[in-house]
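All protein chains but one are shown at their positions in the complex.
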Amino acid sequence: MKKLLVIGTLVAGLGMGGMVAAEAETAPVLMKPKYTYDAKTIIAGAKLFAMHCMVCHSVQFMRYEFLTKDLGMSKADVHKYIMLPTGAGYKANMVSAMPVNMASKWFGRPPPDLSQMERYKSQDWIYTYLLSFYQDSKRPSGWNNHVFPNVAMPDVLAPMGGTWSEKGKLLKAGNESQQKFRKQVTDIVAFLRFVSDPSVIQRHEDGPWVLGLFALFTVFAYLLKKAYWKDVK
Amino acid sequence: MGLKEWVDKRSPLPDMWREHMAEYYAPKNFNIFYYAGSLLLLMVALQFLSGFLVLAHYVPSAEDAYNSVFGIMYDVKYGWLMQYMHVDGSSLIFVLLYVHMARGMIYGSYKAPRELVWIIGYILYLIFMAEAFFGYVLPYSNLSYWAGTVITSLLKSIPFIGNWVTIIARGGPGISGDTIGRFMALHVTLVFILIIGLIAVHILYLHKVGSNNPDGIDIKENKDSNGHPLDGIPFHPYYTVKDLSGFGVWLFIFAAVIFYAPTFHHIFLERTMSTPANALKSLPDVTPPWYLSPFYAMLRSIPNKNGGILLMLFAVLVPFLMPWLDRNPVRSTRFRPVTRIMLIIFFLNFFLLAWVGEQPPLPKYFFPERLGSVIYVGFFLLLPIVTMFEPTRKPPARVRYRAH
Partner (left out) sequence: MTEEIKNTQKSIEPQTSPAVITRRRFLTAMTAVTGTAVAGAVVVPMVQSLEPTAAASALATTTIDLTPIEPGMQVTAMWQEKPVIVINRTPEMLATLDETMQKGLLKDPNCNVPQQPPYCKNKYRSRIPEWYVGIRICNHLCCIPHYRPKKGSVAPWWLGGFHCPCHGSMYDLSCRVIKGSPAPHNMAVPEYEIDIAKKKVVVTHMYPLAHLC
């Protein structure tokens, strides 16, 4: 009887846990678009990143050469689309051209390095963040964000995606269609996801071979065990 | 005289081989839970190798630790493999430790004459916790910083000398580069050597009294004319080949985690591990890794600082008493269903505590936290009473095994 009681309480406890988990938090609801995550979208994202983001943000753990080594982007393309004309080498880290002390002066603090941002915040967070800017005259930059209130960063993608009001009204259309713009944002997210773990390409290439080898070994080891355990009565 | 005989005459290894492998008789009815022990040996060896190679690139200072750890991911050839092996390996070691300990509890392996095997094993578990803690402070991420701050601040509760001990542990009033230096020294020397040494002691103590088995019967009571247990089989070759196939399956699982789910949905590698230490920015919620979170949940369940710490200490230390809390002379819970049900509830409750320990510290989690703590403590309080009066079936005279 006592056991039944304990089980009952436990089940109630678990149910309770489920309920509290389901309760909505105050955090904004993140959008969950469909991401295509392959070399093509990552490279497209890298180009957009170099054009719009790298003015301020570094991805200091990445090197330009990884785009060639891991993604098969040609060296010429890396030079043409990705590298800043600051004279950093092809093997160098992807560091923003903006001096840190200047950045601190302009934004209050230097723009964060984005190398592990996807790992830290999740791709849905970055996607939603980039689409959640609105015009706010009370902010020094003139911008605010639903996901990251009072963020120092201005909406650098506004010329593409359009300028929005706090209530979600389009104030000034961007020069891209909403559909294309959202696709481009997923590309930037794909690049940031790649940057936070560039091993993914090699892992998925080597994975089947390694697992196959281990499985083969397991089969032989298991048959060997069976052969020996014939002795055991 | 060949070289082999020449060496054998002078070496202790042939005797050791006979004693611990070729003529170590283990019960023939081990089931799947008995793989965990040998797998733990494998994992410690792999952890040593991956740790050695990660350490080769690691810089223990407040300025460089984070960058050097992530430099391994980006700049070192196969650095990602070494790092994921080390990170996921530590979590998987705890998976195996919990399976290994749960097996011991289900089949009564802690009972006489194996009390010391249980105690040494439990000390090992606590040392693994320390090793893991020192390890996850080393990357000097924001999680490292705050986990280090929170855990070392527990030391402040030591009566009279608490503040002094905390300062000695941290090397200053707070976590800094000096903390990293001493934690690295502990992680790679003292604590690691303790683990290796205690594993050897654990195995030697086990081999002195012999392995338990799922039926909980003493196989040494039925011996053949040579003095070998009738229900025992030589460890080599039967259990070496069996463990080898276990290695295969386990390495497959390990590789699958590393290659396809290295962060394991951010359970094995938390999101907050991927942002540098920031003394001015506390984490949204400081939660411990999954394998420590049950105790952390109990710490939080009492709205009194020292009370919570005392409950956590009790929860961590009370399993030492298992051999004496269990009053039933029959070992295996196969023959005592009430204890078995209690154990299953205890394990489920451990999962509940692990889950709730990972949640943000909000008042709405008080109920599951307290319920879990009550069940955890209640288990150990009820155990002596239940085991004294529970209905018990008579175990068979010989172990049960179906040849296949």
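The letters A and B name the chains in turn, as written, and every chain counts its residues from 1.
By our rule, contacts are C-beta pairs under 8 Å (C-beta built on N, C-alpha and C of every residue); 3 or more make two chains touch, one makes a residue touch a chain.
Quick caveat, the model's predicted, so the values are computed rather than measured.
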Checklist entry - So which of A:Arg63, A:Arg119 or A:Arg193 would be touching the chain we can't see? => result A:Arg63
Checklist entry - Which of these touches the unseen chain: B:Leu46, B:Ile167, B:Leu194 or B:Leu321? => result B:Leu46
Checklist entry - Which of these, B:Leu13, B:Ile32, B:Ala56 or B:Ile193, touches the one chain of the complex that we don't see? => result B:Ala56
Checklist entry - Which residues does subunit A use to touch the chain missing from this display? => result 63, 65-66, 89, 91-93, 210, 213-214, 216-217, 220-221, 223-224, 227-228, 230-233
Checklist entry - Tell me, which residues in subunit B touch the chain that this view leaves out? => result 28, 46, 49-50, 53, 56-57, 71, 74-79, 81-82, 222, 224, 230-234, 244, 248, 251, 397-398, 401
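Following the convention adopted for this analysis, only the chains that are shown with their structure count from here on.
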Item to check | Partner subunit A, residues of subunit B touching it in the complex | outcome: 28, 67, 70-71, 73-75, 80-81, 84, 233, 237-238, 241-242, 244-245, 247-249, 251-252, 255-256, 258-260, 262-263, 271-272, 274-275, 338, 341-342, 345, 348-349, 352, 355-356, 359, 364-365, 367-368, 371-372, 375, 378, 401, 403-404
Next on the checklist: With touch defined as at the start, can you tell me which subunit A residues reach subunit B in the complex?
Outcome noted: 3, 6-7, 9-10, 13-14, 16-17, 20-21, 23, 61-63, 66, 115-116, 119-122, 196-199, 202-204, 206-207, 210-211, 214-215, 217-219, 221-222, 224-225, 228-229, 231-233
